[in-house]
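Here's a structure for you.
As you look at this complex, bear in mind that one protein chain is not there, while each of the others sits in place.
Letters are used for the chains, namely A, B and C, taken in the order the chains are written, and counting of residues starts over at 1 for each.
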Amino acid sequence: MIRGAAPAILAAVGCIALQALLGEWAFFGYLASLVGVNVILAVSLNVINGMTGQFSIGHAGFMAVGAYTGGILSLATAQDRIGVLPEVVSDQLFLVGSLCAGGTVAALCGLIVGLPSLRLRGDYLAIVTLGFGEIIRVIVQNTQALGGALGLSGVPQRAGFGMVWFWVFLVVLMARRLAASPHGRSLWAIREDEVAAEAMGVDTTSYKVRAFVLSSFFAGVAGALFAHFVPIVNPGSFTFVKSMEIVVMIVAGGLGSTTGAFTAAVFLTLLPEGMRSLFTTLGGGDPSLAQKVDQVRMPIYGVLLVLIMLTRPQGIFGTHEAWDAVARWRKKARA
Amino acid sequence: MYGFLQHLINGLAAGTIYALVALGYTMVYGVLKLINFAHGDVMMVGVYVGYAVAFLMGREHFGTFAGVMLVFLVSMLACAAFGLLIERFAYRPLREKPRLTSLITAIGISFALSYGFQLDLAVNLGGTSYTLLPGAASRAFPEIIVPNQWFEFGSDDQSVIIWNWQVISFLIAAALMVGLQLLVFKTRFGRAMRAVSFDHRVAALLGIPVDRVIAGTFMLGSALAACAGLLYAIKDTSVQPLMGMYIGLKAFVAAVIGGIGNVPGAVVGALALGLCEEFVVGYTSSSWRDAVAFGFLILVLLAKPEGLFGRVQAEKV
Amino acid sequence: MRSILLSAFAALAVATLGCEKKTAPVEPPKPADVKPLEGKPAPAPAADTGDIIIGEVGSLTGSEAAFGISTRNGIELALEDANAAGGVKGRKVKVIVYDDQSKPEEAASATTRLITQDKVKLVLGEVASSNSLAMAPICQDNKIPMISPSSTNPSVTEKGDYIFRVCFIDPFQGFVMAKYAREELKFKNVAILKDVKSAYSVGLTEVFERKFAEMGGKVLGIESYAKGDTDFRSQLTAIKKLKPEGLYVPGYYNDVGIIARQARELGLKTVMMGGDGWDSEKLFELGGKAIEGSFVSNHYSPEDPSPQVQNFISKYKGKFGGVPDSLAALGYDAANVAIEAMKRAPDLSGPALRDEIAKTKDFPGVAGTISMNEKRDAVKPAVVLQVVDGKFKYVATVKP
Partner (left out) sequence: MSDAPLLEVKNVSIRFGGLKALSNFSLEVRKGDLKGLIGPNGAGKTTAFNALTGVYPPTEGAVVVGGVQINRKASEGQGLFSRGAMRPFEINRLGLARTFQNIRLFKQLSALDNVRVAIIARTAPLFSAERTYRMKVAGGFSKFAGRTLETINNYLDWWRAFFRTPGFLREEAEVTARADELLQVMGLSHRRDELARNLPYGEQRRLEIARALGTGPKVLLLDEPAAGMNTREKGDLMVLIRELKDRFGLGILLIEHDMKLVMGICEQITVLDHGETIATGTPAEVRADPKVIEAYLGEAPGAAA
């Protein structure tokens, strides 16, 4: 057990060190956090869409649940601290508490949505999850206690990119170990052939619901992290478009490939920012060109998606994993 | 009572417009098993084409039968061509690939269109500037048909109003739906469509030109969308690049409620959705409209997972 | 497994017991990780001779794009003027504009980038309050002053002492219209149609409703819609039955234009009233004749005969075509307040600029004379305009 948890502990140490080293570099930190949140979302959605083959397009809804739960908890405990600990440590402990709470509430929502709807066939499941995401948004928008349309502001900004990337590590580790476990095999089986899986004694509904709950948990954590480094939690951040962006990431990366989802999330999140830099450079430092071209980013994003699909429909990685390639390579090197 | 009647009429009228868009979704889903997320945006393109035609045509032809027909026809034709183009270059190459990839392509096209149309782009030719892309702001749709009260029943306090656009859209929608039903069940093309929807590989073996049938379905669906879009623009008097996304989503919901892939189902689903939304707006608040629409959808699916009219497709084992 | 669960519970229990209130004075909690940049030498020697860079974040795409573009135009014009007049301290001022797609997280990202990568001295923006709220804490933490041209939600400047605005706030605007409706138009009863999706509209409604009632009027009913709706006939039918003398619609022009048209179609002949969200050329295109005779509260009137305003308008027309709306005017003012502060400031460090902006008093802006109050909100009068012949016509000024 201790050995099993070792990578996570090492990662925690590594993330703290990284945070300490690069914490000064604010824009990098912010961008890294944004990328990290998207990676968590993509890798977790990949568990349900990629590994289990169920098409969910309401991930932003679970993210919203996590963001608001975590945000409100942190707002309520902003002035509290654990007496015996230094303030930074205590703040981070409270943050972890908020993150877990956000994840748990999102997971509960996942259970409530998943139990009835995972009996539905693919496209129908998609529309139910989409509907759920929209319903969450409307509820938030109409609830004054959650800040209504203006959103929740003043959440203590406690999440550094070290914390975000620690969770990224956790979600990737989870996905990897899940994929190699009996659970993961059952999920793959459901993806490949639901009828056969059921005939082989796999309780497909139960596995699907559990995959959904796990996926929602991490979406909730991602949302809660988001609330702790973006100064305002606004219902506009969790629209259908956001859900779509995450779906796009996992499909572009290759459905079922955790490393693919990871890579695509990093790439697609940095793409707009990168285009911004590129245009600034091309414009010879003339910012007015950059700002004109800034507007073209979204249409280009759309066209790029079409092109990726046309040239590499199985996604960048297919169903392969980067670590499998590494393992094969090492095997070959040894032989 | 009057209020109820009024809501009933409004809901049905809104429903007929949803129905026209939903038909496109349902038909494409029927033949390709593809949720064409770009459908709403094709509709938006159609509306802008209509806008341009009306603008070029000039104000004096507004309200005349010929003028209105011209706007509708040109916009529907343009959309059909546009649908054909999308099918040919974005969907056809992916037909044998996993369905998700086409879905992502559809999303990509939807993004490109709805954000692309938000750009302000004009070219200067011979001193006059021509707008190529309309920009983000809403624009007033030319009054090719001025919305007015066609029929009012009751006194000033308590009255039921029927609008001219309600009657027009109802008539157009009804005519198109009957036509579509005839097309699907009485013509060679319809038979080919049904064969393709059953299994396009087998259909190809039987000598049905699958590519042409699918392309035709896309064109038909896109033309219907353009028509619906114009009716919508006349009703709401405005156009906006993001309009397609929302209406498209709603129409998709309607198609699923009715049982996606089923033509009468799409119509019933759309009417049900229109009524449901109208009553929510009328009796509670419009901010809850979307939540209730989706809630309604979820309830329907939970009770009847294949939609109201969808058939349970027993998987062959 | 069990032992682990137990120890987890134990740890939780200890954590709960060990919990106590922080003894530190109540102060906005400092983020643990984003370190302020104060330790760094702010004006690098080499940069002293180059251009002065300021940043702007705006919605150039997305649902609020029209506002963002107007604001950008105004700022561009102000910088052009300032540079033509010799710049600040002999240096040219340049603005870097980033689009935030009307999304808060993008606004935060753009702000961080402006401050840390582009090393701007000052940040302008945003129009939408929710986006400004995303930017404010970042500027505050980095001690870079931020001036919002037109975020009217009160909470924006509450985020810290580096956050300013050159416009009045929502409660004032609601008050202005209530006062005008009750005292000048002598309305006894009104109805309200609010946009529940926008905090702006909800805020204006609240104040209007309270003030109008305090002044002895009666609010017959409040109906609501959601931004992006395009069919308002249900709500308008309900309002028609109430027979109000006036209808207050504190929304954005996109919606208002359509609302007005549909109201007229329904035969609702009530006088409509609104706020600065109405201000756009597009309103007249969308609303057409239906909007005629309505009253709005606004930041400025293009009819103001003062040479400064007319000068601004003619330059704007020359460069961008069309009459500048109030967002352009406020963008212009915000940039000018910033430039003036930079001129006065001994150096261009954040704290120095902050102090100078806070000292702004009786600054002659295009959109009214600006004085910063202790809450860093501009204290200035509002104008009431009426729509006549497809144009806003000045009718009155209401002082705070």
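In this text, contacts are C-beta pairs under 8 Å (C-beta built on N, C-alpha and C of every residue); 3 or more make two chains touch, one makes a residue touch a chain.
Note that this is a predicted model, so its numbers are computed, not measured.
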item	value
Residue in contact with the excluded chain [from A:26, A:95, A:202 or A:219]	A:202
Touch criterion as defined above, residue of A:35, A:95, A:149 or A:178 at the omitted chain	A:178
Touch residues of subunit A, complete complex, unshown partner	1, 3-5, 116, 119, 173-174, 177-178, 181-186, 188-189, 192-193, 195-206, 210, 213-214, 319
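The definition used in the following text is that only the chains that are shown with their structure count from here on.
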item	value
Pairwise touch network: line, ring, star, complete, or other	complete
A-B or B-C, whichever has more C-beta pairs in contact	A-B
Separation of subunit A from subunit B, taking each centre as the mean of its C-alpha atoms, in whole Å	33
Cα-centroid distance, subunit B relative to subunit C, in whole angstrom	37
Touching two or more other chains - residue numbers and ranges from subunit C	61, 196-197
Touching two or more other chains - residue numbers and ranges from subunit A	141-142, 295, 298
Touching residues (chain side subunit B, partner subunit C) in the complex	3, 6-7, 10, 14, 115, 118, 120, 135-140, 147-149, 157, 161, 163, 232, 235-238, 240, 242-243, 246, 278, 281-282, 285-287, 289
Interfacial residue positions of subunit C with respect to subunit A in the complex	4, 15, 18-22, 26, 28-29, 31-35, 37, 60-61, 72, 94-99, 101-105, 108-109, 112-113, 115-117, 129-130, 133-138, 141-142, 153, 155, 159, 196-199, 202
In the complex, subunit A residues that touch subunit C	1, 19, 23-27, 29-31, 34, 78-85, 87-88, 91-93, 141-142, 148-151, 153-154, 156-163, 226, 229-232, 234, 236-237, 273, 276, 287-288, 290-291, 294-295, 297-298
